[in-house]
Each structure stands twice: as C-alpha cells, then as structure tokens.
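Here the complex is missing one protein chain, while the rest keep their positions.
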Amino acid sequence: MSKTFSIGGIHPNDSKFSKDVSIVDLPVPERVFLPMNQHLGIPAAPVVKKGDTVLVGQVVAEAAGFVSAPIHASVSGTVTDVGLYPDFQGKRVQTVVIETEGDDWLDTIDRTAQVKQEITMVPKDTFQKIQEMGVVGLGGAAFPTYVKLTPIEGMNPEFLIINGSECEPFLTSDYRLMLEHGQELMIGAELMRRVLGTGVTGVIGIEKNKPLAIKAMQKITAGYLQWKVVPLKKRYPQGGEKQLIDAVLGRKVASFALPISTGAIVQNVGTAFAVYEAVQKNKPLVTNVLTVTGSDPKIQYNYRFRIGTPIEDVLKTAGALDAEGNLLPHIAKVVNGGPMMGKAVVNMKAPVVKSTSGLLLLTEKETKRLEPGECIRCAKCFQACPMRLQPYLLYQLALAGRTEELDEYRVFDCIDCGSCLYACPAHLPLLDLIRLAKNTSLKNIRKK
Amino acid sequence: MDKLLVSPAPHIHTKESTKGIMLDVIIALVPAVLVSLYLAGISAFLVLAVSVTGCVLIEHLIAKYLMKKETTVRDLSAVVTGLLLALNLPVSAPWWMVLIGCVVAIGIAKMTFGGLGHNLFNPALVARVFLLVSFPVQMTNWALSNGMFSPENPLIPGFLLGVQGQLPDALSGATPLGLVKEGISLGLTPQALINQEGLTYGKLFLGHMSGSMGEASGVALLIGFVYLLVRKVIKPIIPIAILVTVALFSGILYWVNPAQFADPLFHLLTGGLLIGAFFMATDYVTSPMSPLGMIIFGVGIGVVTVIIRVWGAYPEGMSFAILFMNAWVPLINKIKPFPYQKEVSRG
Partner (left out) sequence: MISTLLYTVLILSLLGGLLAVVLYVVAQKFNVQEDPRIDEVLEVLPGANCGGCGYAGCRAFVEAFVNNPERTDLFCPVGGNKAMQMAAMVLGRDTLEQAPKVAVVRCNGSCQVRPQLNVYDGSPSCAVVADLYGGETACSFGCLGLGDCVQSCAFDALTIDPETCLPVVDEDKCTSCGACVKACPRGIIEIRPKGPKNRRIFVSCMNKDKGALTRKACPVGCIGCGLCVKACPFDAITITNNLAYIDPDACRLCRKCVAVCPTHSILEINFPPKKQEVVHE
C-alpha cells in the first residue's frame, strides 16, 4: 500500500499527453507585460518609468511589504508603459510593459548550463537571495517563498516536503523538470532545507503515475542523506498542501492553522528549481516552464518561457492560432493552469506570469457544463471532498443565503479543489456557490 | 467557437450522470428479473411490463400536465421504480393491483413531494405497503408453481380478468416466513416446520417462488449487488449493516430459545431481506449520506425487521422497517461528519 491522503479525493482521467515532450525554449517575445501582482500578498511597486532601458534580470519593481516579491525584467529593451492593463480575466492590474531589443542579460547572471553542485552560500545569505530574486511558489498560489521559509516563534520545522505530485490532469511541466533538471532542483531543495535548519528531513512526494520521475529522483536523492522519495498513490488533490502533508506524514492541518503547525513546509519542484537558479546561478525568476496541452495531438508541448510573454504569443508558437491570429475553431476554452483549479482565460493579450504552470486548450465537448438536474443525494460530492465537508448541503445553504449555518458546517475549510463539482452526477454547480460562501465567511471571520 | 467559454473551475466533469446511475441499477436488477421470468414465465412478464410502463406513463403525465414542467422520465428513475415495484409483487397480482401500485408509488410517494430527489420514502416500498395493507389476501397468497410458460398458465386469465389467479391448492401457499410464524403460533418449533416444508437453505438461496417475484432468488440479487459495488454506484455499508444486525439479533434469539425462534440463516435468506438490503435500502434519495448515518440506518432496519418478524402481526417486516427508517433519514443526515481537523488555532 502506497501512501495517500486519508479523506475524499477523486480519480479524473490522467491525460498527461505531453509527458514525453522535452522542454524547449519559447522564442523571446517582442514585448512583455509584467503585472505587479504575480504573487500572493501586496503588489510590487514599479521602480522603472516609461523610456527606461533595462537588461534581463534587472529589477523593475520592488517588494512592497513583508508578503510581497520583487519583479525582474525578463527581456532587455525599453520600458514603453507603466499603467493599468487587463489581466487574463479582464481585471485591471498595474503592469510594466517592455519592448524587446536584443537579448542582453545582466553580467552577474551565470547563464551556462553546467550544474553547480557545491553549496557555498550560508543559509542566511541563501534566504536573502531567494527574497531578492523574486522567487515565489510555483505550484499555483504564488506565495513568496522566503515568507514560507521565515521561522515562526514556537513552530519548529521538522520536514520539508517537495511537491512533485502534479495531481492536476494534463499538466506535465513539473514532471519534465524532475526528469530533465532533477539534479538542479535537488540542490535547490537542499538549499531550502539548510535554510530551515540542519535537523529538517527532506521528502519528495511523487505520484505513482510518474514511475520515471520516481526512479530519477530516487537515484539523485541517494547522494543526500537527509532526503528520501515517497511514492504516492495517484489521487486528486494530492498536491494540495494539506493533503500532501497528510499523505506523506499522516498529520492534518487544522482550520486557519498554517501548515508549519504540523512541522511541515511544502514547496513545489518548480520552486526548488527556481531557488537553485537564484542561489547557484544568481538568476532571478524571469523564466519558468509551462505545459501547452489539450486533446489535440498537434498541440502538446512543454515550454520554458520568459515571464510576461503574452498568452497569444505562446499559443501562436504552439500552433493553436490560425493565420489571422484567432484560436483554432475546435478550441472552446483556454485555461490558465490545470483543469481542476485553473482559471478560464478571457483576454489573450494578457501575459503568462511567474506561477503559470500551463495553458490548457479544451474543446466544447470536454468542458461545456451540462444542464443541472435534481440532487439525488448520492453523496458522491461528500465522498469526494478531501476536507470532509458536505458540498450538497453547503450548496443548499448558500442558495438560501443561510450564512450562520454555513459557518457551522465549516464552509471556511473548503480548499477550492473542485472535486465536488467534478463528481456530481446531477451536474450541479456546487463549488460556484460554495466558493462564494466561503469567501464571505472568511471575510466575516477576519473582521472579528 | 468564435467566443471563448468562461466558467469557474473545475473545467472538466465526471462522465457519470443520474441517467447512467439509474441504468446501472436497471442492469443490476436484470438477474432477478430473469429468475422471476424463469420461474413464473409469462405471468411474471405481464406484471413487470404493466408495472414499468405504468410508472413511466404516470410520471410523464404528472410532470407534463399537473406540474407543467418538462417530462422527467428520461432520467430512467421511473423505470427503476417500476422494476422494483414489480419485483415486490406476487406473480398472481392482477393488472389493476399493479396499476394501483404504480399510482401510489409515482403519484403519491414520488411526485407529490416534488419528483426525483425530493421524496422522503422509497416509492416502490410505499406502494408495496399500501397494497399489503389494502389487499392482504392477494398480497400474501403466493403462487408456488414452476414452468408457467405455457399458454395454459393458470395465472394469465386471472391477471387479465382482474381477479386473483385461480390456483389449485397445490400451487398456492404461504411464504416460508408466514409458514413459520403460523406454525409457531400453533406450538410447533421452527426447525420442524422448515424440515416439514423441505425448505433447504440451498433452495432458498438459489430460487423458490413462494413470495414476491424479487424475493425468489438470493443469488440473483447478490449478482446484481456485486455489479453495483463494482460500478461504484453504491457503498456496501447499508446492506452489510442490515445483514449483520439481522444475523446478530436473530442469532441471539435463536441462542436463547431455538424452539421458538428461527435460526439467523433462515432469516437472512427468506422474505424481502436481500432485495430490501441490496436495492431498496440503498436508494440514494431515501438513505443517509454519511458512513455513520448509513450504519445507523442499516442497524435500525435490521432491528425493526426482526422485531416485526418475530413479534409483529405480519410475517415479514422488511418493507415496514425500511419505510420506518426512511422517516429518520432527514434527522440522521443532520449528524455532522467529523471535522477535517478539530482544533481551531489562528496562528
């Protein structure tokens, strides 16, 4: 019996079509858009103005608070505008626009492909480097990495869990990273482990549908005494922070508590790789890896992209646009991220950002919602919920607007994983309303 | 698509549907239907056909003309109700009785509450109990005959003319449970009665035709149940809870006084216990949703069934027990599941 989390979960189709496609570099775009809210927390503050010339890796925005992260230029060229631009959902965000000229990098950045094995930097400097280089969690939430590594009074880290589960269907960028850059991300992980303390045990959790990655990482961790690979049974949402801690350690995070309260800190494999680049190569977070995929066998790729590349440009390279720049007719929806938690793209001129893990192209048949029917109380949503909530009940309460009861039934525990809506045979829009109710509930609780 | 689709996450959905689930239940009932066809031939077919068409038609008419909404028969739930109702009737039931059953099941027990998903009680069972209380003689006098495929099947004229099939005495009789109950009241021991009637467990399990159609064969019901489990349509909690409870409860009684109480295996294999446990008590709409609730529900059914069988006025108590526990379901559903992690710390 291999490990997995103890409550709920679903088994959607894997659909990892692009898993055997190597990562290739996307061409440098003509223009990048760097939104200031690429991380959770306070948006960064721009330090460049219209007309400035910048090199790749140069800071264009500083962190504007404790939970914030700086943003670096991902191309070299001229800043053509600093202003409000609609993001991929059409919401207006402060954005720095850079028109590309050449590809000149700051000369402090080591751009060689050689793996720099030996760790020379002391933990304190490592921590500072991670902060300076704008590294954020690349698993989806984009929480500034250094904040997670900051010690909290009374909570001792015991485990650093590297999340290689990639439980979202379709996405393969983490998998490719583990296969192609296993050594590097291992060094990044070790760097973070040293920041947390020498007594911390390192664990890499990988789902069993990725046997090659498990083998590769096991081979690499053989050289690291404090590290081991834990194969996990395939199940969604294994990559959820709470679920992963439960799966690996059998510990559960309480409502409103930080994961560190269980002694565990979770970082994504992508983040580990970014830490490696930041610390060993002195390279800020200006590139990341994303998957462009869908059921169309002609459009299945893994790309290393410059942060701020317009979605249009990525899709064009992938061949998802026709000659006039319109989406191919069979694609009905573009999702930023995975199919379970990703967000639908409205504005294709908006950029892919630090935490973008994939662009998913779905056909109408795959994604269109079916006409909702009556709840037959099959309890499949209840069985699917990894937080042991009763989605059918929360949905009814949310429809009726019974806020107090929603709290009583712990709507605030919802992690937005989408399992309930996925599992409902009556096709009820459970999560739509529960998510809304949860946000209201959290707002009310914070007010108190 | 010239315009992008936009919706909140998730963007993919299960391929399951209400209709698919109902289809699975229908498939699971096929073995039981086949056994009843084998044992009772054309008369079983007539009851099944009238029941299913009746239920579907009534649901369609009510939805369209009374509730003035789109017809709901496409979700196949009426077919399931029709099948279950037929399997809960004796083969000797005349056509009007089957139709009354349909009206009660769909019209009263299901659509009055608002249709699929809203009914409090299992429709087929409400109909069965309604008929049992209204026509006790017809509902408890069962045909015992084999090989009813010939056109001279003695039950067909009865079915069509609307009177109880006129059977020679040798062909009709009481159910095993009824026999035992009557025998005990006459001072006989259950064991002696069972031996006297030649009711071996093998016969009870494989198929006998003294009872309603669906009660005939335990093995056919078990096949259907396993199919439902494999397809993950139902969880085994409720059936297991019922069977274990009945076995334990009747076992204790048997252990206390074998002369007065029948043994547990006899209880498990006779009457509507298996069809009830596998197909009626596991009905989504009228059973609890949490595992703990399912256990409470199953144990409750088991206890009430044995109590009615042993001390009640009727020889069989399964349908009453399920309906009784159906009424508790809204209350049982109020039991909150254990929270993911209890302590609320806001660190």
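So that you can tell them apart, the chains are marked A and B in the order they are listed, and the count of residues begins at 1 in each.
The definition used in the following text is that a contact is a pair of C-beta atoms (placed from the backbone, for glycine too) under 8 Å apart; a residue touches a chain by one contact, two chains touch by 3 or more.
These numbers come from a predicted model, not from an experiment.
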Touching residue (missing chain; options A:Thr53, A:Gln89 or A:Asn444): A:Gln89
Chain not shown: contacting residue from A:His11, A:Lys116, A:Lys208 or A:Arg369: A:Arg369
Missing-chain contacts mapped onto chain B: 1, 3-8
Where the unshown chain meets chain A, residue by residue: 86, 89-92, 343-344, 346, 367-369, 429, 432-433, 435-436, 439
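Following the convention adopted for this analysis, only the chains that are shown with their structure count from here on.
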Where chain A and chain B are represented by their mean Cα positions, the distance between them in whole Å: 50
Partner chain B, residues of chain A touching it in the complex: 7, 10, 12-13, 152, 155, 169, 242, 252-258, 261, 326-327, 329-335, 339-346, 360, 362, 364, 366-370, 373-380, 382-383, 387-390, 392, 409-410, 413, 416, 418, 421-427, 429, 431-432, 435
Contacting residues of chain B [partner chain A, same complex]: 1-2, 4-14, 16-18, 20-21, 75, 77, 115-118, 235, 284-285, 287, 289-290, 336-347
